[in-house]
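A single protein chain has been omitted from the complex, and every remaining protein chain is retained in its original position.
Just so it is clear, A and B label the chains in written order, and each chain counts residues from 1 on its own.
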Amino acid sequence: MIPYNFTFLSHPKICSGLKALEHIPFELESLNARKPLVITSARWAKKGLAKTLTKALYDSNITIGALFTNAPNYPSVTIINELSKLYRDRGCDSIIALGSGGIAHIAKAVNMVVSLKTDILQCTDLTISSPLKPLICVPTADCEGGEMASVAYYERFEKQSDFLYPDVIVIDSRITRHATAQEIANCALTSLTHAIEACGIVAPNPINDAYAHTALSFIYQYLPKTIKKPCYKDGSVAIVNAAACADTAFSNAPQGIVHTLAQAIALDTNLQSGIVMGILLRYSLAAKLHAKGGIRPELLLALAGIDTYAKTPEKDRQKAAYDYLIKCIDATGNYVPTTLKGLHIPHYKLKEYARLAAAKNKQHKENEYLALLEKSFEGK
Amino acid sequence: MQLPAYYEFCNSVKTIVGHKALEQIPQSLKAINAQRPMIITDKGVEQAGLIKIVQAAMQKSKLKAAALFDSVPADSDVKVVNEVAKIYRAKKCDSIIAVGGGSVLDTAKGANILVSENATDLMQFVGYGNVKRKLRPFVAIPTTAGTGSEVTSVAVIANHEKNIKMAFGSLFLLPDIAIIDSRMTKTLPPTITAFTGMDALTHAVEAYFCLAKNPLSDTTALAAIQLIAQNLVNVVKKPSDLDGRLALALASNLAGMAFSNSMVGLVHNIGHAIGGVCGVPHGVCMNILLPYGLEYNMHKRSQYIGELLYPLAGEEVYNKTPKKERPLKTVEYIRKLIQDLHDATDGKHPRFLKEVYDRTGKQMIPKEKLPDIARTAMSDPAQFYNPEDLDYNDYIMVLEAAWEGIPLDRKKIKKG
Partner (left out) sequence: MNALQYPEIKPKKKFIKRIYIAVMLWVVGRAIQAAAKVDREVKEEFAKLKDNFLLKMWIWPNGPAMYVGKTKDGKVKYLGWKDKGYKPTLTMTIKSVEAAMLLFTFQEGTAISTARNRLVVDGDLPDACALVRILNIVEVYLLPKIIAKLAVKRYPKWSQMNPLRKHFGRILIYVRAFTF
C-alpha cells in the first residue's frame, strides 16, 4: 500500500433541497453580508428564476444591491469591469451568482476585482492569501464544470486559488429544473469525467474519493430519468449535487487526460466540453480496462451500491464498473455522438489538439493524447 | 444513495495528511499570510515530546513559534482563554497552532475569537452563529485519533466561577488547516489507542444512522468505518505500525467530518452524561454504549445499520448474511471488536460499564449512580438527533443493560 500523503480542501457549504433558497438570508447574515449583487442571465430572468430568488429574500434584512439580468455566457473583461463598477457604486458587500457556466465565472472574477481592489488582468498574476468577499452560488443544471471548484475562467485565463471556491452552494429544484436535456447531458458527463479522473490517480486520497463516489452514485442513479425529463425535480437536484461534489474532487486532483483534451478541443471548436468528454471518456475507460492497473474496482461500489458490489466476484469488478460507467454515458445517447467524427471534427486537427494538451498538462505525453484521440475519432 | 429532502454539509478545513505532514506547516501558513504563530498545547502533549517534533519540522523552513503556551487544563476554562489571548497580543502573534485534544482546541478557538474580534469578553459571542467574521489563521494538530474536533465548528468553554458552560457554534470556528501526521499519535499507549479508535468509530456509525445523515456524511462515515475496522486491532497489538497509525488518524478526521455535519445520537447522549456524573473518559463510554445505541434504534434504522456490516466485516461476511440478519450481525460484530480490543490490551479495555476502573482500581460507575446518569442524560441535547425518542425509563433500561453487559431486550423498546 502507498502511504497517505495528500492535501484536501473543500471550502463551500452545501445547502441542498426543499426551500434551500430561503436559507440564503441566514447564510449571508452569518457571513456578515447584507447587500448582495445578484448576477444572472437574460434567459434565467425570463424563466422567472430572478423573481423566485427575490421572493426567497422577502422577510429578511437583505437588500439586493442590484439585480443584473444580462450576464453573457462569455466572461469578458468588459462585463467584469462593468459589474465591478456596479458593485462598488451600489455599496454591495457580497455576490450571488444565479446560474452556472459563464455566470459563475463572471461572479468569481468580479469578486477578485472588488476584493483585491485591482484590475482583473492584474489579478491573474496575484497570489490570493486572504478570503474574498462572500460569494453564494445558486447553480442551474447547465453546469459546465468548475463553477463550484477552486478555479475561475475568464477571457482566455484560468486562475486557480483556494479562495476561489464559493462560500455557499445553494441547490434548489425551483432553480435546477429549467435546463434542457442537452445541458443536463453536458453537466453529467463533465461531472462523471471529473469524478473518475479524480479517483483514478495512483496516490490514495480517501477524502477526495468520498466526494467523487457521491458524485458517481448520484449520476448513475438519476441521470437516465433526468435526461428523459429534465424538469424532474429530485433528478435535477441530484445532478447538480453530483456536479458540486465532482468540482471538489476535480479541485483536489491533478487534471486528467480526458479533461485536458476536451478543454483543448472545446476552446478551438466552441463545442460543449462535457459532450467531448463523454466521447473521450468512453475510449479512455476502455483503454484503461485493458491496461496495467485497470479501473479501480471501488468505482463499482460507488455506482452500484454495497449489495451489488459485494455480490460481484472480485475478478469481475473492474469489468462491471466499466459496464456501469458505459451505461451512464449511453444514457446521454440522444445528445452525444459516440465518436469525434460525429462531432464533425476534422481528422487533421487531432495532432494540433494533442500538442495543445501536452503543452498544458505535462503529466501525459503527446503521443498518449494522440492515441486517445485517434481511438475516439472512428470509435475503434 | 438517498438524496435527502434537505441537507447541509460543510467542511472547509484544509486537511494535510501524511507521515511528513508537519513539514508543510510553514508553507501553508505563508499561503494565508501568517508568520508569527503561537503554539497552544497541554502539559501531557509537551511531556510526550510532540511539541519538539512540531518545532523541528517548522525549523526546517526557518519558521519559529513566536510564543508557546503549554498549560491548557483538561477542562477548558475562560480564565485560561483570557491568559492565552494576553500572551498572543503581547508577543504580537498572528496565528495559532493548537496541538492536542478537545480541550486544547476549544481553548484555542476561544482565544482566537478574542484576538480576532479584538474583544475582552467571550460572553458576547456565545451561542449559534454569533461569530460572523473570518478569524485569524488557525492550524489544528490532533494528537489523539478519536475526537475529530479538528473539523468541528463548535467550542465549549467553562466559566468555573459562574459555574456555566459557554457553547459557541459558527463555521468560522473551523480551523483553516488540520494536520494529520502519524508522528503525533505514534506514542499513544494501546489502551488509549483502543478507546479513541472506538470514539471515532462511534462518530462514524452514529453519523450514518442519525437524523441529519446526508450523502457526504454517508460516504465519509463509510470510509472511516472501513479504515478503523481494518487497522484498529492491529495497531493496538503493534503500536509502532506507522501506516496503521496514519490510517486511524485519517479515519478519525473522516468521522469528524461526518458527525459534525450529521450530528450524533443516543450513544453520545448517554456518554456525555456518564462523563459528567462519573468523570469517565469520553472514548470509554462511546466504546461501551455503541452496540446499545444501535440496538435501541434498530426498529427505525435497520436498513442503514445493516449496511454498516460491509465496511465493518468485509464482503465475505456481508454476502453470507441474509439481508434480514445484517443489522443484528453488525451489532454482533461491534461487540466482537470490543472483545478483541479487550483481549489485545490484557483486559484493560472495558467492555461494560461495571468494568470501568480508575487508576487506583476503584469502580468508576457504581450501579447506584445509574438514575443520576439517566436524569443528566435527559438534559443533554444530543438526544435531538437520535431517531427514536427516549424517556427516563428508556435511559435506565439502556444503562442497566450496558452496566451488566447484556444485549438489550429489543422487545421491551417502546415503539410509538
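Following the convention adopted for this analysis, contacts are C-beta pairs under 8 Å (C-beta built on N, C-alpha and C of every residue); 3 or more make two chains touch, one makes a residue touch a chain.
Computed from a predicted structure; not experimentally measured.
Interface note: of B:56, B:74, B:123 or B:167, the residue touching the hidden chain in the full complex is B:167. In the complete assembly, the contact with the undisplayed chain comes from A:90, out of A:47, A:90, A:233 or A:355.
When you scan A:52, A:69 or A:269 for touch with the missing chain, the hit is A:69.
Along chain B, the points of touch with the absent chain fall at residues 5-8, 127-129, 167, 210-212, 263, 378-381, 383-385, 387-389, 414-416. Residues of chain A that touch the chain left out of view are 18-19, 22-23, 25-26, 29, 54, 56-70, 82, 86, 89-90.
Just so it is clear, only the chains that are shown with their structure count from here on.
The distance from the centre of chain A to the centre of chain B, with each centre set as the mean of the Cα atoms, comes to 33 Å.
By the touch rule above, chain B contacts chain A in their complex via residues 1, 3-21, 24, 31-33, 129, 132-134, 170-171, 215-216, 218-220, 222-223, 227, 243, 246-247, 250, 253-254, 257, 307, 310, 315, 318-319. Touching chain B in their complex are the following residues of chain A: 1, 3-20, 23, 26, 29-32, 127, 129-131, 162, 206-207, 209-211, 213-214, 217-218, 221-222, 234, 237-238, 241, 245, 305-306, 309-311.
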